[in-house]
Every structure is written in structure tokens, then in C-alpha cells.
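Contents: one structure, followed by commentary.
With one protein chain withheld, the remaining protein chains of the complex are depicted in position.
Going by the order they are written in, the chains are A and B; count residues from 1 in each one.
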Amino acid sequence: MYTSVTNRRSFIKKMAMMSAMTAAATMFPGIMFAAEQEKGLPKGGNLDWKKGPCRFCGVGCGILVGIENGKAVAVKGDPNSSVNKGLLCVKGYHQTMCIQSKDRLEYALVKKNGKYVKTPLSDALDLVASKMKETIEKHGKDAVAMYTSGQSTIPEGYVASKFMKGAIGTNNLDCNARLCMASAVTGFLTTFGADEPMGCYEDFNHADYYITWGNNMAEMHPVLFSRMLEQKNNRGAKIIDFATRTTRSSMAANKSILFEPQTDLAVGNAICYEIINNGWVNKSFVEKYCNFSKGLTKMGYGTEDNYKFKDKPEKINFEEYKAFLDDYTPEKVAKYSKVSVKNIKYLASIYGDPNKKIMSLWCMGVNQHTRGTWMNNIIYNIHLLTGKISQPGNSPFSLTGQPSACGTAREVGTFTHKLPHGVVMNKKDREMAARIWKVPVEKIPAKPTYHTTEMFRAVDRGDIKFLWAQVVNPLVSLPRTSRYRPGMEKDSCFVVVSDVFPTPTTDVADVILPASWHIEKSGLYGNSERRTQHWDKMVEGPGETTPDAWMTIEVAKRMGYGDLFQYSEENHVEEIYNEYRQFHEGKKHNMAPLEVLKAQSGAIWPYVDGKSTQWRFNAKYDPACSNGEDFHFYGKKDGKAVIWQRPYEPAAESPDKEYPFWLNTGRVIEHWHTGSMTRRIPVLHKAMPHSYVEFHPDDAKVLGLRNGENVKVSSRRGSCILPASINERGLPTKGQVFVPFFDENMLINDTTLDAFCPISKEPDYKKCAVKVEKA
Amino acid sequence: MKKRLGIISLFIMLFIAFITVWNFSYQIGKEEGYVPVTKEKAHLPVIPSEKGVFMRFNQGLDYSNMPVDENHQRSLKTYYNNRAYHGAPPSIPHKVISERNMGENSCLKCHENGGFTEKFNAYAPVSPHPELVNCRQCHVPQKTERLFKGFKQSKFKAPKAGVNNALVTSPPVIPHQLQLRENCLACHAGPSAPKEIRVSHPERINCRQCHVPNSKVTKNIDAFLRKTKTNE
Partner (left out) sequence: MPIKSYLAHPHDGKKEELIKAISSIEQCEVMPAQNENLLVVVTDTLDELADKKLAEEIEAIDSLKLLALVSGFNTPINK
């Protein structure tokens, strides 16, 4: 074989250099040569960087993805994004690695005789459309359902809503944001009449105190937590961690206060009691801008099928509210909350100090709560009583879990009762939707049907005979999967699952559709601070993978609704967004035009006169305020926010003799939700290979448990075996155990309880009773 | 004769009864004293403890403002040279004040917070576990260079710096164990940190937001495997 002399020479030269480097390495262990370090790594300078939002949590960090030869090879924080200013968390930095997983779903699979057969996508979509049509003809419109996600893009959510509500004419559409943000929504609607936070992340730069209610931001919202730490270090801002578990956040906080599960309601009321009885109420603010109301109590917990509840609000006055709070003196509350009187008074004094700016931050601890709506109301009560709201640094801030729980689930409205603007119960909102969708208004039913838990109960009962799950993994994430897994396995329901990777949910599917991942399609997400962010497709997906929005459109076309979905395959994201924007025209919710979103790292709605509105309801910043006063809570007709009288009520299931422990579930920093993406990223899997059950050391001692020993956690509904973890990542209070839910091989949700908040219908994953024994 | 036989058989019976009873009670006694030898299954933790994650918080801020003293910095080489293998407790490379002292009165004077020492013309390395004050339990001085008998040092692979990131721009993983070294800033920041592993951003104290451990603590971590599998 011919080898050129020059090549051979350069080869020998390389050999010579290698041997010299080896010799150097024996003399100096750890020696590094510039060229060696670059070996095998793509040259940073040649990368093509494309902007977008992160795929994972609701913080909505801006990312830049480095593309080389059509492959994503690097991720860095977007320095132009005001959200994260160039910083990401470990999940964010490694996110694109999941698409290289070997078990990627690249083609459609159809179950035939118990086996999955690779099928051309167009045939699989034919089958989905014909099944759906057949089911509607045989059993009616309400026998088909679609279950989507707070991780769907805005166009994906929009076409799902238009398809189900506008084309087919059923409200059988709900999404997994029901499991994470529903209580936040009902909290906003009951108190302010308008969803989503009034403030924005800029508040972090102004607040003197950050009080976190039952959340572990260091792990779940790490980039925002880093912003807090920065302010703590630079300005001396203080972090107070109020929780049921000692976590990384508690370690970094100035003060950590622990409470008994469910008693946050009482402590919140005790803080209001202190504020009123110490004369810390901002009287002029409350008189001008607040009403007082009470609702029904002893609502139940929704654990039975077909449970219905409707609140009956009733106006009260300040004196009645004050009298109600007499049950919540710090002394009375300290007894069952296990928070000392001193600490309750301390918390109240911070809120009550007129010279201190305060941000309250919360997420799943408050939302996944059988009284989640109440708990949201109570935090707003504290901020309204003291007038600390809608100003830079004074901000009750409801953090979001998913990347587009705000943008898609809440704003587009992929819930059974929602429309892109307003709710199905409202005639005007239905008329608006009918006009923009170009369908007769009678097509859109006025009655909401199934919320998530009830939807899967209906599948189990056999009422729903066709279910399409998109961007979601309910058989890991639902509460009480021990009931809903056998429910979905039943032949009575035809199950279609669109996903990127196989999951326990695709395992029960009749048809599996191969979805494009994040950067393999264009899209828009909306984060916690009302920021809408756009990204363009960055790389090609493998095989027949297709964007979810386009698969929905293809099925709609096959069912004869082509007229309503006249979008082009290349440009559908843009066309859909422009159609959707019409729903939110006006000063209260205008969305930024796509050109703006393409040019900059997102924009906050209401986007009015080319400007993001950072603080709503404050006349200084919000052009929608029209009452001539400093503040205008225009979500309510009379422009006033509501202070709600909400009592303490016990949890749906509390520990007893047989089941003596509270079970709390949650996340860890390394994994995103059910782990279907993050567990396929080697760095993250190696850092957190499986789930575990955390004990308080005292409980572990009584049980004779050692670290790593297998433990069986069982409830009245099911059981799960996990290794014990004592004094590692977190430390639950005595009598409580904590389990991360990401691990599909250790399904803790088999044991959780499907009790929910009667107002929001959001399940409580943080409290049920279990027993533990060595396995 | 018959009478004698009767007495003898009576004694024999008594004797047999005695043997049986004694034997029985002996066995019982043995059982009571018996402690079953069960094999202790090794239960090994997988995730490292969080203790000390935010220790040295304030130093992190000081470090970020401190200019680098290039003439007196340690290198990874000297760092590794001072211990028998990667992960071993470093030996004490200098004379100690007193042989009869607990850490807080001696070692920790310099090794809790570090600082420049004229005598050694170097910055004192900072201990990641200052709460363990019986320093000499693990750290011993080296009083002689000579060996008792010849010794063949087996090679160990110490992690290298600069090669631990999965993607070009991703933060490096933690290539070493965290036991007794949960506090990152002790070794990765400040003037005594080996220059190759000194962090460029010590003020970002929430290290494990971006850097996660990548080494098995005790057992191998296999790739993620699904228990159930979608058959094709």
C-alpha cells in the first residue's frame, strides 16, 4: 500500500512527540499539554451557537447549544438571558446528551398480538385517527381523551386544545400541570382574578428577605437559588427556610424553621394574627385595595370517584376575619405545628416590618396539598395585609415546576375547563374561541369534564375508551399508580403514547408515536416570570421522529378537520403562534410578536408598546392599570384583591398506629421528574443512580436501620422497596420519610394517595401514611 | 438376688434418667448462650453526605477578591506527592508543635483557615473537616526518608485535572470520593489550593448545582436499565 513520505514523516513525528509526552508524564504526574487536552474535543471556536430555553424546569434559563456538523455537542448558559445570566445547573449543561441514548424511539410502534411492530408513521397515524373516529361514533365524543403536559410547547398545547375542544367538541383534555400548578392557578384566580405572578425575577435584586415555604430551591430551582445566594453575599439579604425537611437549602439559609406536615395553614394564619394584633397592617392599602371573603370548609378530599365540589364565596368584613384568627394565636398553633412561639413571632415580625422588602417563594410543598388553594390564599393574605405586593422586592412568588406550565398549560389552557382565553363555562370566552378557530360556537361544550385524577379513574372504570398521552409519563407521575396502571392496561381503553424514550407509560400503549426532542423542533415555552421564549430547530431528529404538534395536526386532518388546521409543515410553529396571539390582545396579556422573541432572550407579557411589564397591578409599571390609583387589581371586577378566611384542616390521611409515618415525595437536583431524559445522561445517572428512602436518624435507630439497607415502604394502596438513606441528601422531620419519585424501577407512587385539593383538583404527593419494615 | 437386681436396675434407670436430663439441660443452656452468626450484608450508601456543603461560605467570597500569589502556590504534583495514594490522608511534611495536643490547639491554628506561614514559605492547606480534631489519628509526620525494608510502590491512578467534562462547555464532574471531603472550597479555592484545581469562581458557593460526583462510592454504577422493556 502506498503511503506518502510526508504522511509517514508526520506520523513518526507524532510518535516522537507522544513518547516525549509519556516520558514527561512519568516525571510529572498530572502534566498537561494543550494539544492533548483538545484531543477528541470539538474546537470551541467553530461551533455554531443557537439560543433557546432549557428543556427542564420552570425557571426557564436561556441556553446556547453548540452545533457542529449537525450534532449538538455543547451547552452553555445564555449570557444575554436576564433569567440566568450565563449560569445553568448540572441538568442544563448536559441536557442534549439524552438524545444519544441507544433506546431512543425512532419509529412508530403498533402493538400486534402483544408485540410491538415497527410501522411507518403515516400508517400509525391512520390507525390512531380511525380508532379515534370509531370510538366517537360508537361511544360518543366524551369517550375519547387527550392528556398532555406542561412540557408541551405553546403550539403543541394550542393545537391539542383546538383539536379536542374546537374540532371534536369535547372538554376531555387535561395535562400534567394539574399535578403541579393547579393550586397556584386557583390561588391566583380566587385572590386576584388573574393567573400568574405579579412580580418577576428582578425582585431577587431588591428583596431583603427570601422566605421559602416548603420548597428546596437549592435543588429544584438551583439557578434562582444562586441568585439569592449572590444577593445574600453582596447585600446581606437573608434566606429563611420554612419546611418539613432539612435540605441543602436549609444549610445555606440564615435560618431554618421546621414544621409538622399540613400545619403550614395554621402557621400562615398565626402570622396574620400577629400582623393584625401588633398593628402591622397597612391600613390604607387594605381599605383601598382589598375585600374579605370566606368559602366553604370541610370540603373533603376527593378520594372517591365522581367527587364534586363547588366553593360558595361569601363576603365578610375585617372584624369577622380578625375574630376568626383568634383560633390561631402563636401559642395555640405552636402546640400542633411544632414551630416555637418565638419562631412564629419572628416570621410575623419580618413580614410586619414596614422597612423590609420580602419575597415569599413556594412551589410543590404549597401546591401539592389537599388545601393547596387555601395555602396559596394565606400567603397572599400576608402580603396583602402588609401591602407588600406588586413592588420591586415585595413579591409573593409562586414558582413553577415545568418549563411551560405557565406558557402552555396555563396560558394556552390545556385543562378541561380552560380555553386559550378564559374558561369554557363563560359564553363570551367560548364565542371568542369559536371566532378565532372558525368553528360554530355550539361546538365547544360549556361544561368541564375530567380533571387528571378523575380522567384516569374514568379510564379504569371504562368510561374513557381512547386516550392519547403526549409528552407525559403518567404511570410514574400519577398518585396511586397501583390503581391507574392496571386501569390503563385494560383492553377497554385504546392507549396512544407519544414520547422520545420508552417509559412505563409506553409499556401499556397500543400505539407508540416517535416524538422529536426539544431542539429537534421549533417551539415556544413560557416560564415562571411570564417570560415567553422561542427557539428554532437546531438539529435533525433520527428516524421518523416528528414534532408533537405536527402529529396532532396529521391526525386531525385524517379525521376530516383539515380546514381548521391549514398550517404548513415547515412553518407551523410560527403560523400557530400568530393565530394564538389573537386570544391575548390587549394591555392585560399581550404576547410579544415572534420577531421580538427571535431577536432577544424572551419577553415578559403583558408586552405593551414594545415593552415587557415587570410588575403587574402597579400603576407605575403596568399600563393596564386604569383606576387612577397606585394599585389596580384589575382581575377582579371591582379592582380589589381578596383576603380569604381559610382555616386549618387536617390532611386526608395522617399517620396512625398501623401506618405510623408520613410519606413525603419529591425531586433531586440530578433528575428531571420521572427521569426518562436525565437517567439517560451518564453524568446525571452516575451521580444519582436510583431512588432511596430518607429517615430521621432517631427513627432509623428505633427501626434498627442502616444506610443502604433495603426497606419496604407500604401504604394502604401499595408498596415499594428502596434502600434507606440516613443523614445524606436530606433529613426529614421525625416520623416522616422522604422518597424521590424519579425512579421507574422503584415506583413510590404505587403507595401515594390520590386525594386532592377540592378547588384545584391537584393531588397531594407530600402527605400520606405509610409503614416501613426491613425488606 | 432378685432384690439386688431390682436395686441395680433402679440405679441404672436413675443413671440413664440423670444422663438424659443433664444432657437436655446442657443442650438448652448451650442454645441460650448461642448467638447466631449471620453474615452482615454490606449496605453501602450510594449518595455522598451533604454535610459541609456550604461550610467556608464566607471564605469563598474572600477568595474571589484575593489576588493569586503565583510564587507560593501548590501544584497537584506536590499535593499527590504528600500522600501514599490518591485519597489517602496526607502526611505531615513539617515539624509539629507538640506531640501531646488535640487539633484545636495546634494543627487547626493554621489548617482551619489557612494563611501564609513565613517559616515554610507557603500557604497552609485548609482542612475540609476541621470538626475532627484528633488530627494525628490519621495524619502522621514523616521523620525519615529511609525504609525499614525495600518496598514496591504499586501505581495508582489519580484523577487528572482538565479532562473531566462530558461536553466541551459542561462543568467538570467530581472525579474523586467525597467522604471526609464534602467541603469543596477547602481544597479548590484560596491561596493554598493546588493551582490546577483552583476554581475560577469561588463566590458561587452552591458547587453541586453544576458539579456532581462521578465516581462510585463503593460499588459500580451501571448504565440506566429499565426493568421492563418495550419489545420491538
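By definition in this document, a residue touches a chain if its C-beta (ideal position, glycine included) is under 8 Å from a C-beta of that chain, and two chains touch if they have at least 3 such contacts.
Since this is a predicted model, take the numbers as computed values, not measurements.
When you scan A:Ala16, A:Met425 or A:Ala599 for touch with the missing chain, the hit is A:Ala16.
Residues of subunit A in contact with the chain left out of this view: 5, 8-9, 12-13, 15-17, 19-21, 23-24, 27-28, 30-35, 37. By the touch criterion stated above, the residues of subunit B touching the omitted chain are 75-77, 161-162, 195-196.
Everything that follows uses one rule, which is that only the chains that are shown with their structure count from here on.
Remark: subunit A residues 28-30, 32, 37, 41-42, 44, 47, 66, 73-76, 87-90, 93-94, 96-97, 103, 109, 115-118, 218, 222-223, 225-226, 229-230, 233, 248, 251-252, 502, 504, 506-507, 512, 669-670, 675, 679-680, 682-690, 692, 706-710, 723-725, 727-730, 744-745 touch subunit B in the complex.
Interface residues of subunit B facing subunit A in the complex, by the touch rule stated above, are 41-51, 53-54, 57, 61, 76-77, 80, 158, 160-163, 166-171, 173, 196, 203-206, 208-214, 216, 221-232.
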